[in-house]
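As you look at this complex, bear in mind that one protein chain is not there, while each of the others sits in place.
Moving on to chain A:
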Amino acid sequence: MNMLNKKFLLTIAFIILAVLIPVVIKAPYQLHILILIIIWAIIGTSWNLLGGYAGQVSFGHAAFFGLGAYSAGLLTLHCALSPWWGILLGPLVAALAALPIGMICFRLRGPYFALAMLALGEIFRLVFLNLTDFTNGAKGILIMPAITNKMFYYYTGLGMLALTLLATYLIVNSKIGYYLVSIREDQDAATSLGIPTTLYKNLALLPSAFFTGLAGAFYMNYVAFIDPNIVFNLTNVSVMVILVVMLGGVATTWGPTIGAAIYIFLGEYFRTTLGSANVLIFGILVCLIIMFLPNGIAGELDLLKRLTQRKKASLSGGV
């Protein structure tokens, strides 16, 4: 009870902190970095629900991200509607696209889902690249954003992230969540207990796709330019989200958010300070973190704690 209370209070403190940041940091550049962190935190949290809790690793979340982004972009291109309508449409389109994939792949064991998702992301990229009449192809969609106030994007994004975290938290701490973890740990045992595994894997995939689509639609509104090679990108979206979650901590509530914050912030920091070696050094650092903290920063807190405590102990021993 006490612990739960503490956790609750800290969450409230975090929310207040997040809400107050723009009051302290008014500089648009810093807000821009925070907005990027929020976008990646949303994608990471969505991926984590499926890949972390349910253990169904997706190598193609770019498919959902891109569909969300293109839903917003195409509304503007063809219907002359504000791309903000994409915030409503994008997540639905992404979830709809996830449905058949889940229905087919989740019947199978092994790497089929990972491979199917990998293919799905690439298929969407190629389709959107070649349907030039509908999507503008590689020329992409360029819009002039109606709202340019960074504060607005920050709070909208923050609201979306809160929604994503809340939905994930509720799912994970409900019966569904326990089922998902049991499927991840031992699918045979789960089946023998009467858990309909295919159904519950789908129940993890749909919200995951939904919120990734939401992030995509928000991205289109914020960055104001997309093309298929950007939003359906295998390395810069699908693999990057996995890195973000691994850095932060797989199957933890706050892991993806921490991962996104570290990933984006360090990436930008290195880029502006280290010159041409920035990508190399950043890559080495990510490798080191993944090697020595395989459960991510939020997942290895016990280890970090033990390390700091041992240090303290030896210090006091020396004295």
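Throughout what follows, contacts are C-beta pairs under 8 Å (C-beta built on N, C-alpha and C of every residue); 3 or more make two chains touch, one makes a residue touch a chain; residues count from 1.
The criterion applied here is as follows: contacts and distances are computed from a predicted model.
Asks: Missing chain, UniProt name, options "Oxidoreductase", "Leu/Ile/Val-binding protein", "TonB-dependent receptor" or "Integral membrane protein": which is it?
Replies: From the choices "Oxidoreductase", "Leu/Ile/Val-binding protein", "TonB-dependent receptor" or "Integral membrane protein", the unshown chain carries the UniProt name "Leu/Ile/Val-binding protein".
Asks: Please identify, in ascending order, the residues of chain A that touch the omitted chain?
Replies: Residues in contact with the chain left out: 3, 6-7, 10, 13-14, 17, 21, 25, 27-30, 32-34, 36, 129-130, 132, 137-140, 142-145, 148, 223-225, 227, 229-230, 236, 254, 258, 261-262, 265, 268-269, 271-272, 275-276, 278-279, 297-298, 301-302, 304-305.
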